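Let me give you the structure first, and then I'll get to my questions.
The complex appears here minus one protein chain, its other protein chains still in place.
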């Protein structure tokens, strides 16, 4: 299945892109996706235990099972205000 | 000695005046003054246990000993804001 | 700074006086006259003060905030006289480096003002008028 990925702030700078689309087996979890992204963007590897994921605008933990066309965002520690 | 008295808000309406000067023996306390004022302004008698006094802009309790030319204010319950 | 005035209060002007580029938080509190008190319709409010003592007590509040929170950008302004519904009777503006102390100081200022500053509010209803907190 195809998953849309968005990178923001620090992770966007490290990945050197603001978005991408990856192909991943059906029923993959966020953890599987995280492993794949770290492989594709080795600059992100130092953050691998810090990355928070959002799926379709909601925070989800790493056991969350992805669906086709989900929009995933890698959320660095927020600092609004 | 002479003591200047100021009335505000509710007490001003009850006393029907905003200020007065009273003569009172030396070393009188606020309690003595209170008793005198209640005598002079019987409309205030229902508040006699509620009246708070300020002497020269500071709150004082009823044992405070007055001095010549003190400015006394009868302070109703405040309600600023 | 403190101010007691019969003129309309300008919250933007007052807020701008406490802004400071070294601060990250600005809080402006407005006390406004409410249309209803205990479900009774208020027509008008009128404020009276023992002005020199009220000024002194407001200055004490400012000094206490300076000592307690190291906050020096404070402006408290209170209006006197007739105040229409929806108009502003009180402005407390505070700015500080961090927001938690600004919130604490702002609430302290209002709470203390309502306990200690000799200002009185009279509410005019359709059929009667009453000093607030009348014993």
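First chain written, first letter: the chains are A, B and C, and each begins at residue 1.
One rule holds in what follows: a contact is a pair of C-beta atoms (placed from the backbone, for glycine too) under 8 Å apart; a residue touches a chain by one contact, two chains touch by 3 or more.
It should be emphasised that the depicted structure is a prediction, and the values quoted were computed from it without experimental measurement.
S.K.: Determine which of the presented chains are touched by the chain that is not presented, and list them.
M.R.: A, C
S.K.: Suppose we count only contacts with the excluded chain; which residues of subunit C make the list?
M.R.: Subunit C touches the chain not shown through residues 11-12, 15, 19, 21-36, 85-86, 95, 97, 99, 103, 106-107, 110.
S.K.: Write the list of subunit A residues that the hidden chain touches.
M.R.: Listed in rising order, the touching residues are 6, 8-10, 47, 50, 54, 57, 59, 73, 75-81.
Everything below uses one rule, namely that only the chains that are shown with their structure count from here on.
S.K.: Could you give the separation in Å between the centres of subunit A and subunit B, each centre being the mean of its C-alpha atoms?
M.R.: Those two chain centres are 73 Å apart.
S.K.: Express in whole angstrom the distance between the two chain centres, defined as the mean CA positions of subunit A and subunit C.
M.R.: So the centre of subunit A lies 49 Å away from the centre of subunit C.
S.K.: Whole-Å distance, subunit B centre to subunit C centre, using C-alpha means?
M.R.: It comes to 26 Å between the two C-alpha centres.
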